[in-house]
Structure formats: C-alpha cells, structure tokens
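Please read the structure below before turning to the comments.
With one protein chain held back, the other chains of the complex are shown just where they sit.
Labels run A, B, C and D following the written order; every chain starts at residue 1.
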Amino acid sequence: MKRVIRKIADRDNLRLIPGLGHFSKRKSGLAPGTLVHVGEERTEPVRITVLDYDQDRVEELEFERIEDCFRFRDTPSVTWINVDGVHDVDVVARLGEHFGLHALLLEDVVHTDQRPKVEDFVDSVYIVLRMLFFQDHERARLENEQISIVLGAKTVITFQERAGDVFNPIRKRIRDGRGQIRQLGADYLAYSLIDVVVDNYFGVLEQLGDEIEEVEVELMERPTPDVLRVIQRLKRTTIGVRRAVWPLREVINVILRGDIQLFSQPTQVFLRDVYDHTVRVVDIAETFREMVGGMLDIYLSQVSNRMNETMKVLTVIATIFIPLTFIAGVYGMNFDNMPELHWRYGYWYVWGVMALAGILLVLLFRRKHWL
Amino acid sequence: MKRVIRKIADRDNLRLIPGLGHFSKRKSGLAPGTLVHVGEERTEPVRITVLDYDQDRVEELEFERIEDCFRFRDTPSVTWINVDGVHDVDVVARLGEHFGLHALLLEDVVHTDQRPKVEDFVDSVYIVLRMLFFQDHERARLENEQISIVLGAKTVITFQERAGDVFNPIRKRIRDGRGQIRQLGADYLAYSLIDVVVDNYFGVLEQLGDEIEEVEVELMERPTPDVLRVIQRLKRTTIGVRRAVWPLREVINVILRGDIQLFSQPTQVFLRDVYDHTVRVVDIAETFREMVGGMLDIYLSQVSNRMNETMKVLTVIATIFIPLTFIAGVYGMNFDNMPELHWRYGYWYVWGVMALAGILLVLLFRRKHWL
Amino acid sequence: MKRVIRKIADRDNLRLIPGLGHFSKRKSGLAPGTLVHVGEERTEPVRITVLDYDQDRVEELEFERIEDCFRFRDTPSVTWINVDGVHDVDVVARLGEHFGLHALLLEDVVHTDQRPKVEDFVDSVYIVLRMLFFQDHERARLENEQISIVLGAKTVITFQERAGDVFNPIRKRIRDGRGQIRQLGADYLAYSLIDVVVDNYFGVLEQLGDEIEEVEVELMERPTPDVLRVIQRLKRTTIGVRRAVWPLREVINVILRGDIQLFSQPTQVFLRDVYDHTVRVVDIAETFREMVGGMLDIYLSQVSNRMNETMKVLTVIATIFIPLTFIAGVYGMNFDNMPELHWRYGYWYVWGVMALAGILLVLLFRRKHWL
Amino acid sequence: MKRVIRKIADRDNLRLIPGLGHFSKRKSGLAPGTLVHVGEERTEPVRITVLDYDQDRVEELEFERIEDCFRFRDTPSVTWINVDGVHDVDVVARLGEHFGLHALLLEDVVHTDQRPKVEDFVDSVYIVLRMLFFQDHERARLENEQISIVLGAKTVITFQERAGDVFNPIRKRIRDGRGQIRQLGADYLAYSLIDVVVDNYFGVLEQLGDEIEEVEVELMERPTPDVLRVIQRLKRTTIGVRRAVWPLREVINVILRGDIQLFSQPTQVFLRDVYDHTVRVVDIAETFREMVGGMLDIYLSQVSNRMNETMKVLTVIATIFIPLTFIAGVYGMNFDNMPELHWRYGYWYVWGVMALAGILLVLLFRRKHWL
Partner (left out) sequence: MKRVIRKIADRDNLRLIPGLGHFSKRKSGLAPGTLVHVGEERTEPVRITVLDYDQDRVEELEFERIEDCFRFRDTPSVTWINVDGVHDVDVVARLGEHFGLHALLLEDVVHTDQRPKVEDFVDSVYIVLRMLFFQDHERARLENEQISIVLGAKTVITFQERAGDVFNPIRKRIRDGRGQIRQLGADYLAYSLIDVVVDNYFGVLEQLGDEIEEVEVELMERPTPDVLRVIQRLKRTTIGVRRAVWPLREVINVILRGDIQLFSQPTQVFLRDVYDHTVRVVDIAETFREMVGGMLDIYLSQVSNRMNETMKVLTVIATIFIPLTFIAGVYGMNFDNMPELHWRYGYWYVWGVMALAGILLVLLFRRKHWL
C-alpha cells in the first residue's frame, strides 16, 4: 500500500498546510525571533538581484554576497532587492540587520508557512502573499510559494522561496520606462508586485475552472470510480486556493483603510483596483468550491442510476426466464400419470404457453419503460 | 467525447465567469490603465447614439465616428451617449480622453468581466451592472452582458457589449416627455437606467421560476437521468444570477448612503425604491438556489424509490418460482424408488402443493404491501 | 402530463413569489409612480368601510364611492378607513390624492408582491405586512395576502387584497370600548392591527406544526413515495412563511428605534411586546424549516431500510433453494451409471440431505438476525 | 394509526413549542394586558411560600391566600415570594396589582411559552428562564417549565408552573446563613436563582451526552431501524435544549452591560461567572447538535454496508450454484444421442467438473475478499 500512497502523493502535491511538517520539530520551544528556516529543504545558493531606478536611469545587478547590496540602502533612488531562496538563514539575518528589520519580521520570512498578512512596523511594512503556480505546467500539480514583501521609504525587499516568479513584466516595465512605474515611488512598486501576484491568480483559476468543467462532463457521461479521486483532489486544490486568497482581501483592505503611512494617496487608488480583483478572485474561488462540493452528490446520483440500470437488467431476465424454467421443470417430472405428456401436440402447446408468457412479460416491462 | 462537450456547451452558455478565459492571456503583467478589450470577440462596428434633451426639446442622433458626439460635452441640456460595443478600444479611449474619464475607469469598461460596483471619481460616478437576457428567447441560454454607466454633471455615458438592450421604454419616455424624466437631471436618467435593468431581472427570474417548477413536477413524475443534467444547468444558472444580483444591493446601498455628490436628494427617494426591488430580487434568487439545491436530494430519493420497486418485482417473482422449481426438480429425479411417482394422483397432488405454495406467497406479499 | 401539473398546482397554491408572474409584463419600463395593479385578477367591487371614533362615540359606515369618506380627513377623531380590494387602481389613486400620499407609496399598495417593510414619509408611515391564512380551511392551501397600513396623524388607512380579514376583534373592541383602544390615538390602532396579524401567525404555525408532526409519524411508520410529495409541499410552505415573517422583525425593530415621529412613546412599549412575538414566530419558523429539512434524510434512510429488508427476503429464499434445486438437478441427470439412483433408500437419503442443508441455512440466517 | 401517534407522543413529550397549542384559540384578538393563562391545564391550588430574611433572622411561611403576603412589600428585609402555579390568573393579577407590576409583565407570566428574556421596568426587572428536567427521571421525557423572576428593590417574586424546583439548595443556604446570601440584597438572590437554573443545565446535558454516546455505540454495533427513531427524538431534544439555552446568553449579557440599575456592581461580578457557564452550556448544546446531526449519515452508511453484505451473500451463492445447476440441467436432457451419458465414468467426470468449477469460484471470491 506504501506504493499507492506515494503515487497519490506524487500527483497531489499541493501541500495543504505548507511547512507544517517541519514546524513542531524545529521551532517549538525556541525563543521568539530565533531564525530557523521552516519549509522545503533546498541547497542551491541564494540569488540576490537588485533593480535600482529613478525617472532617468535603471541599474540592474546580480550578487552572490548579500553585503554587496548594502550600499543601496541610502541611495535617493528606488531600490528593489529580490532574494530568491530563504533557506540560507544567515543571508536573511545579515540583510535584516543592515536594513533594520524587526526580528519577528525576519522569523516570518524564513517560516514559509505564513497566511497572507500585512504588518506595519512604521518605518517598514511587511506583506506576505502566496503565489500559486502549476509545477511542470501540469494541472494536477498546483504549488504555492510564500512571497514576502518588505516596503521601506525608498526600498522594496522581496523574498521568494525559489527562483522563478511572475514579476518579469514589472522588471520589463521598469527597464523600458513604460507606464508610471519609474515616476512613482517604492509604494507603487510594492503595489505593482501585489497586482501581478493577484492577476496571476486569474490564470490559475482559469485552468482550475477548465478542469472542473471537464470533470463535470466526465461525471455526466461516464462516472467511473476514478472520477471520485479527481473530485477529491479538486476539493483539496480549491481548499488550498481559498486559503491563499481569502486572507488577502483583508490584507488589502487594511492598507486601504489608510493607517499605513508608507502607502501614499496616489497608490491607494490603484490598490482599490487590486482590492476589486481580490474580491473577484475570492468570489470565483467560492463558486468553484460550491461546484466541486456538489460533484460528490452528482456522482452518488449517477452511481445509483447505474445500479438501477443493472438491477433492471437482472430483474427483466430473471422475471422472464424463471417462470419459463419452472414450466419446463414441471414437464420434466417423472410421474407415471401425466396426461399432457402423451398429448399429440403437448410439446408444442407448452412452447406456445411459454412464448406467450415471455411476450406478455416483455410487453409489461416495455410499458414500465424498463426495456 | 469532444462532441458531447460541445453539445453541452451549446446548451449551457451562461458563462460562469465571463471573460475569464481571456483575462490571464492578455492582461497579466500590463501596466494598470492599459486599455485591452477582454470579453467575447466581436467585429461589427461600434454604434454610437446620442439623446440630448431638456424640458422643451429632444434631439436623437446616431453616429459612426465618436468625435461627432464630442460637442455635447458642454451643452446645458442632459446628454445620454450610448456606445454599443466596447471591443473597439480606440473609440473608448478617445471618448474617455475627451470627457476626462480616469484611466482605470476605462480599463474596467473594456474588461467586460466586472462584478456590479460603483466608483466615485467626484466629477463622475462609474456604475457597473450586469444585464441578464435569454439568447434567442431560449430558456436554456441565459446570457449576461456588462452595462457601464458613467454619470457626469449633465451627461450619462453608457457602454454595452452589443446592440440590443432593455432601455427602449426610457428612450420612449424621453421622446414622449412622459413622467418626470425630462424635468429632472442626469442623475435621474442614471437612476432610470438602473431601475429598468433591475426590473428586467424580475422577468428573467419569472422564467427561471417557471422552469424550476416544471422540473420539480418532472422530478416527481418521471425522474429520468436527463433531469440530473437539467438540475445541474439550473444550479449553474442560479449561481450566475446570484453573482450578477448579489453585489448590486451593496452598490445601491453605497449610493443611498449619500456620499456621492452627483446623486441629488430627490433621486435618492427613487433609488430607495430600486433598493427595495434589489432586495426582493436577491431574496427570490436565494429561494431559487435553495429549491434547486434540494432537487438533487429529491432525485436521489426517487432513484432509490424506483430501485426499491425494481427489487420488489424481482424478489416477488424469484420467491414464488424458485421454491416451485425446486419441487418440480425433485420429481424430475431418476431414483428407482420414488413412491410418489407411482401414485395415481401424484401429479395432481404436486400441482396442488405448488398452487397452494404460490397462493400463500402471493397472500404474504399482499400483506406486506408489495403487490 | 399537463393534468398532473394542474393537480399539483391545485393542491399547492401558496404562491412562492406572489404576483411575480404579472410583474414583468405590465410594469417593466413604466415611469416610477405609475399605478398598475399587480396581483391576482379580481372583479368584485371595492368595499370601503370607515370606523371613526373618539373616547365618547363610534361611527361605523360602509361606502361604495371613495369620495364619501373624504370628509373624515379633517375630523379631530381617529379614523380607520379600510379598503378591501386594490385591483381598482382608480380608487387607490383618488384616495391617495385626497390624503396626500406619495406616488411611490401608492405604487407599492397596488403591487401586492411587497416584502414586509416600513417607510417613513414624515407626515405618514407606510407599513406592509403579509397576512397568512388557510384557503377553505384546508391545511394544504396556505395563502398570503398583502396588508398595507398607512398611518397618518389622526387616520389609519388599510388596504387589503380581498374581503375577509383578522381584524374583527379590533373592530369589536372599538365598538364595545373595551381596553385602551378608544383612549389612545391612531398609532395605537396601527399597533393593534400589526399585533393581531402577528398573533394570527401563531395559529397558522400551530396547524403547520401539527402537520409536520403527523408527517414525521407517517414517515416513521409507512414511508410511501407520496410522503415525498408532502415533504416537498411542506418545504415550500415553510419557505413561504419565512419570507412573510423574517423581514417583519426588522420592520418592528425600525419603529422601535424611535426615529418615526408618528409612533408615540406609550405605543412603543406595546410594540416591544409585538417584537417579542415576532422573534418567537421567526424562531418557530426556523425550527420548522430545520425539521422539514431533515425529513428527506429520514425518508432516504427509510427507503434504504426497506430495500435492505427486500434484499434479505430475496437472499434468504435464493440461498436456501438454489443449492437444493442443484441437488435435485444432479439426480435428474440421465447418466447410465449413477449408483445412488439404484440404492434402496437413495431417494430418502437425498431428501434427508436437502432437509439438513435447508435447516442449517435457516439456522445460519437466524444467527445473522435475518429471520 | 391514531394509537401509534399517541404512543410516540407518550414517549416524546418534550413540547417543542410549549403552550403553542392554546395560544391562538384564547389569546388572538384580546386587548394587550388581558390576563389569560396559556399553558398546560392544571387544577391544584396555587401554593405561595415566603422567605423573608436579613443578616440576623429568617422567616419562612406558606400561604393559601395571596393577600397574606402583601404585608412583606414594605419590610426593610429581603423578601422572596415564590408562587407555584400560574394557572390561577386571579392570584397573579392581585399580586401584580399590590406590588405595582406592569400589565404586560403579568401577561407574560401567565403565558408560559416565553423565550428566555429580560425586561427592565426601572422599578422592577422581569427575567424569564426555562428550567429543564426529566419527567419521572426518564431520559426520554425531558420537560421544560417557565420560571419568571421579578426583581424589585427589596423583593424577588418567582412564578413557577408547578410545584417542585431546583431552588432547595438556595433555601437551605438562606436558612443556614451559609455563604454571602444573607449579607447581600435582593439582586444577589436573583443572581443565585439564575445561577442554580443554569447549573442544573449541566446535569441535563450530562445525561443527554451519555445517551448520545450510547446511541453512537449502538449505531456502530447494530444499526436497527429503531435507532432511527431514537436519533429523531434526540434531534428534537437538542433543538428544545438549544431553544431554552441560546437566548439566555443574551439575557445575561444585557444585565452585564450595566444599564439595569437594580443589579448592583458586586452582583455583576458573579453574573459574569454565570455568563461563562451559559457560554459553556451553549457550546456543549451546539456540539451535541452537531453529533446528533451526523448520526443520520452514519446510519445511512451502516444500512448501505449491511445491504452490501447481503448482496455479497446472494451473489456468492447464486454465482456458484447457477452454473452448476446449468450443468446438471444439461445432463438431464433426454436427447437420444448424448454420448457422455453412456461413458462409464461420465457421472463422476461431471461431479469432478462441478467440484472444480465450485472450488475455482470460491477461490475467486476469496481473492476478492468476499468470503
């Protein structure tokens, strides 16, 4: 049975509660603020990229040593430091120390099982998002990754669990100077990052929606037991999506309430747009949940239907042939004195009776719409 | 199986999440405010109609070039500009530029997958509604279309996805000068448009209600597997209706709260009436949802009932004839020494025993109410 | 099948959404405030009764022409004008004009599909209630009727859809001068009318409760498919009752909040009592809904139980007789060389074997509690 | 069938909506404040007991005439007047008149179908509770009784529907002078009464919990149709308990909010403790409801399981013997030319074939885990 579990695990690796498995073993009992990475084990080196820009110029760099990016702290231009990989706790710690980030903030960065949330540390704002994507472009392998965004006055630091993200359009826009991004400050950059993560949900939901629709058709056409397994997976996937999306609405709402100083008024207008998108994403996710939730009932109905069909076949066959077999049995008895046996056309009479009985039963079943 | 999917798609083309399919491909990663049409592909030319009126006169015009209607911006009379078709992004952009509409507003106009909402841009109010109608007057083909209403001080601009709408009674009232519409300002016109869209929901709900009632009767009388498919479609339709209607209540509530300057006090009284209607529409939609939700359970009960009936038929036939066949089998044995075979009336005795057994079993089943 | 629909319609004429069927056809697109009757078609003449009283005297009159009651507008005594029938739009319009009622108020009076609500027009308060009653005293025919109460400074105008109501005890109390009703003003009269409508719900709920209990017993004792139909009707009835009752709580709550000037402080104390009753009615209605909701599950359980019983009968009979028939079949074979056939007591031996097998199987089934 | 209803009624006499049956007949249409007893008919005389105490002395009296206790109204000591039986409306009326109680308060006292509530009449506070107890100590007969507590400045008047209550420990504490009760005022006495009623719920819930657990075990071990009836009763009992307990939380919360003058600050601390208990009682009641709600699903699963077992037995027997019987049937045919019949060991060959087929089928079923 072990093999079966592995097989399923292979197909269903949307972790329901990401990183939970490691949590208790490493964390429990440590002093708060102690940096211990919690999440998937990784070994590749941490990659640090910096995008420093103002209205007039863009500088794009990639470092291996975290110290190399420290000089951007005090530049007057907007600096976006992106860290791919938070498993190297040391890198995060040194970065945090230099940029004056709170110990609890750093702890959450390396515990990659946070729910989406926003925390205001006055001189910096900490936002956690969860990015959804399909592993190897396979629909059954929906993964999610923690994106930490730390917004300062002139800096945005992002932490990702692994290389590869959905931020390339923003990088391109910065490089090309398209849109307003080069004119506006760090908060607009933070907004853009949130925006692109939320927009990405629509693509994920679209694929999910396609699969749900296909499974529904499958369910109607040929409800095999395998469908049950797919429904179960879809259910877990929708739970996972909801867990990533639901708290996000509140996060953006908190920013919109305007208590967080680092988000300027102009950016708020754009955030209202993101809020709208989040509401729509939640709305779609809820609709999916409802549809997947109803699938099991349909499946049950279909199984019952099929069983009913099976039973009808059995009943029709048995009801027609059991009486006929009885008649044949009667005239197979060996009594000395059975006058019918000696009738000239006795055999043909019996055939007639049996044919008649059969035809009558068939007609009866036809009237009952069983045939 | 492809053919089956298409068939179902043909019958069920209430898009659950309108325009979603296009969203990710075109939009994701673009700078906010970039105008890209998201929705059904269309090729027909955009049609622009203008109704300009005050207490004394009405002017009604139809243009092909958007620039022709620019002169109405500064007239002292109320101007209603209606744009049928938002797939020509250029038209929307030029209109928006001339009338000073916000870039995000225009973006939402051409992304025709918005939820109903209201946004206050101080010198203009942007309201999104979803109009429901039956494609080709077929009950199975409930469609929904985004109606964007932009209310200015003396202008109302409406954007529709395609030609054909429910606004003709309003046009007629304006032409005839019936009611108060010619006396009152642009906000009253905006109210009238919302009112007529909401009133239209009642007609849609009425047809939906009729279908639900017919399906319920069908369910009681002859629960075929086809009913299951219809239930599934009804479920999706009610989900779709609710998604169009539910946020509308909040929209009107926001206007009623009185923060939006462009809606004058007198119009508020009428909006309260629309609010009442919206509450009723939501109420009815919820009732439908509850009724459709319960249908699957009834279907399951019915299938179980039918199976029970089938089983009873089988059991009655088998229980009566299997013992009789056994008796016949006994006297078909070829033992040398079977005294009954040589009795004079042995054969008739056996018939008697079998008849008696049969009658007793029939009586027993009758007492059990199986026959 | 048409006939079946009519039959069910005959039995189940609690209109789920009263008047909905007429709404779209007549109303949609008309200017707001246009009076068009929406509801059941009626032809009988409108009946107007007036009860004019103060502490010392009572005057009771019945008119055919609405103008005859106009003189009561300015009397210092309390006047209760009751209009039975709102299908004659002209009567309502003239009455409204004379008493200065708002156009939207009159529109709601003749659209008899309102939810319970209260609207404050400062010099008058408009309250909509729904009266529940059993048509022809048959439990299956729960009807509901719109009662509009317009409270002015010294007048109460009530509009009913048809003759016959629950207000006779109030009329009697006014005539007899019992209780405080003659001492107190028009708002106390309005309270009394609401009170008696709410009290009437208890009677309706009592009968509903009796039926629910009977159906539950029926469900336990003999779960026939007919019960399914009754459950379905009960479900719709409870939905209907809830729709009539639920918004009422909010209505009275609004009055209790004290913003409505026309309700004096002393009457508020009594309204708090009505509020209590409304809460209780809602509470009972919810309990009924829960009980009816659970009935389908019980029905399903019962059907499964019955099927199980049927299957056991079939299995017992088949399991006992199929092996015996096999044995008989063996000794019915015509092989030349079958020594048992020639044993002296072979036949009796076989009977013995068959009897033994039968008894063993019966004992086995008894141990399994199947017999 | 009448007999069946009575039988069930005998066993399930937790009235779901107490006193409802009498409500409509007697109350509907009467002037508010008219005293009419609504509840179970009773004939025994009303019993009045008085406990008058201060720090130094206790006086305990029992009266038959209500007038005898009037003299306690103006004593400086705390007086607890307990009235067992509210069916004698006259007693309640005279008591109310002498102690200046509001007409609506007295009406609620004799209508013993109130939900738990608190009403502040400034110089008196009216609290309604529902006491739960098991009739004749039988678990199936959970009853509930209305306890009305009227708190004045120096008096507490309690009205019960019948003799016998849970207040004896309080009486004992007053007599013995244990605890603080003799030191503190009338509000502390009122608190103590509420406290003891709430504490009593725990005992009731404990018994209910025991029964639920037993039924769950029964459900797992032998899911007979009788269990279905017990589940149904448990469901109604939990609904009844929730109806008694749920509003109580709000009642105590209202008192805790501190607007009611008659409850002094020191007593508030104790009431917070009662509030805690109420929350816990509601919590447990909700858990019970959830558990009972899930039982029906388990029952259904069990019935399906059993049916599956039955079907397997039938299928195994039929699948083994039907082919064997066929073989026997073949060699029972009377063709002239059937060579096998004349083989020397033909009979034994056939036995061999049949044995082999039987064994193979048994092995097959064993592999499928059906045997």
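To be clear about the criterion, contacts are C-beta pairs under 8 Å (C-beta built on N, C-alpha and C of every residue); 3 or more make two chains touch, one makes a residue touch a chain.
Just so it is clear, the model here is predicted, and its values are computed rather than measured.
Visitor: Among A:Ile239, A:Val254, A:Val279 or A:Leu364, which one touches the chain that has been omitted from the display?
Guide: Reading the full complex, the residue touching the unseen chain is A:Ile239.
Visitor: Among D:Leu35, D:Ala93, D:Met338 or D:Val362, exactly one should touch the missing chain; which is it?
Guide: D:Met338
Visitor: Could I get the residues of chain A that touch the absent chain, sorted low to high?
Guide: Missing-chain contacts on chain A: residues 1, 4-5, 8, 16-17, 20-21, 23-25, 27-34, 104, 107, 113-115, 117, 119, 225, 228-229, 232, 235-236, 239, 243, 296-297, 299-300, 303-304, 306-307, 310-311, 313-314, 317-318, 321-322, 324-325, 328-329, 331-334, 338, 340-347, 350.
Visitor: In the whole complex, what residues of chain D lie against the chain that is missing from view?
Guide: Its contact residues with the unshown chain are 166, 168-170, 172-173, 178-181, 195-196, 199-200, 202-203, 205-206, 209, 214, 216-217, 220-221, 269-270, 272-273, 276, 279-280, 283-284, 287, 290-291, 294, 297-298, 300-302, 304-305, 307-308, 311-312, 314-315, 318-319, 322-323, 325-326, 329-330, 332-338, 370.
We adopt the following convention: only the chains that are shown with their structure count from here on.
Visitor: Suppose you hop from chain A to any chain it touches, then on again the same way; how many hops at least until you reach chain C?
Guide: The fewest steps needed to get from chain A to chain C is 2.
Visitor: Of all the other chains, whose mean CA position lies farthest from chain B?
Guide: The most distant chain relative to chain B turns out to be D.
Visitor: Could you check if the interface between copies chain C and chain D is built from the same residues on both sides, meaning over half shared, or from different ones?
Guide: different
Visitor: How many angstrom lie between the centres of chain B and chain C, each centre taken as the mean Cα position?
Guide: 27
Visitor: Distance between chain A and chain D based on Cα centroids, please, to the nearest Å.
Guide: 43
Visitor: For chain A, give me the residues that contact two or more of the other chains.
Guide: Each of 332 in chain A touches at least two other chains.
Visitor: Examine which chains touch each other and state the graph shape they make (line, ring, star, complete, other).
Guide: If you draw each chain as a dot and join those that touch, you get an open line.
Visitor: By the document's touch rule, what are all the touching chain pairs in this structure?
Guide: Contact pairs between chains: A-B, B-C, C-D.
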